[in-house]
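All protein chains but one are shown in place.
And then chain A:
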Amino acid sequence: MTVISVVDVKKSFGKTEVLKGISLNIKKNEVVSIIGPSGSGKSTLLRSMIKLEEINSGSIIIDGEALVENGKYAKPQNVKNMIAKMGMVFQHFNLFPHLTVRENLEIAPNMAKMGTKAEIRQRSEALLAKVGLRDWMDAFPGNLSGGQKQRVAIARALMMEPEILLFDEPTSALDPELTVEVLQVMKELAKEKMTMIVVTHEMGFAKEVSTKSIFMDQGEVVEEGKPDQLFTSPQHERTKAFLKRNLK
C-alpha cells in the first residue's frame, strides 16, 4: 500500500530550481533512504512532504489524500490532519530547551488532547525507556549529549503515534561515536515495521537497514532500487561516481 506518493514535484528558491520534477512512491513498512551529494534537493524533498517547504507545482499524496495537488494545497484543517500522520526528526534535534525531556515529549500530545495526562505520562515514560533515557526524564536538553538529544527527539516524534517517520540527516550533527546509539534506535523502529524515510549520509545504514534507496543529484531522482543493487551495481554514471566517493 502506497502511503506517500510524490508526483512531478518542482520547487525553486528564487531562481534556483532545487526540485526538478520529482516523482516517487513510498509503501507502508518501507524504510527508504535518500542519498546524494549536498545540494541535491533531498532535504527539501523530505521537508516538502510535511509542508516545511511549499512546492511550486506537482502533487504530494499522503495516505490517499492530496496534501497538495497540482501545486494547490488542501484546506488548513486537512493539511493539519495529514501532517499529524507524520513525525519528523531533524538534523539539529530542535528540542525545546526550556522544557524538560519529559515535557518535550508530552507537550504536543497534551495540546492535542490525545489522552488523559496520566495516559500521556505513561506513554512518555515507556518511550523514554525504549530509547534508553528513562533516567533522564527530568533533565533539560542542554544537559544531554547529541546522541541523547536525538534519541529524545525520536521519542518525541513517536509520542504523536505517526504512521510515517521522516528523518532529515539525523546523525550528521553527531560525533561518530554517538551516531551508533541513534542508528540503533532507528534499526529497532525498522524491525517494528515503522515506515521511515531517511535522508542520510550514513551509507552503512542505507545499505543495511533500508529496504529501498533513492539516489538524488541536482534536483532529480537519478536512480532508485533495492540497496544491494544500488550499492553494488549502480546503473548510472552519477550514482557510480557518488558511491565511489562515499563508500569506503
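In the analysis below, contacts are C-beta pairs under 8 Å (C-beta built on N, C-alpha and C of every residue); 3 or more make two chains touch, one makes a residue touch a chain; residues count from 1.
In the analysis below, contacts and distances are computed from a predicted model.
Of the names listed as "Response regulator receiver domain-containing protein", "Amino acid ABC transporter permease", "Pyruvate dehydrogenase E1 component alpha subunit" or "ATP synthase subunit b", the one that matches the UniProt record for the absent chain is "Amino acid ABC transporter permease". The residue from A:G14, A:G64 or A:G142 that touches the chain not shown here is A:G142.
Residue A:I50 is the one among A:I34, A:I50, A:L67 or A:V199 that touches the chain missing from this view.
For the options A:K80, A:K226 or A:K240, the residue in contact with the chain missing from this view is A:K80. Touching the chain that is not shown, out of A:I55, A:L95, A:L133 or A:I154: A:L95 (per the contact rule at the top). For chain A, the list of residues touching the undisplayed chain reads 50-52, 80, 83-84, 86-88, 90, 92, 94-98, 107-108, 111-112, 139-143, 156-157, 160.
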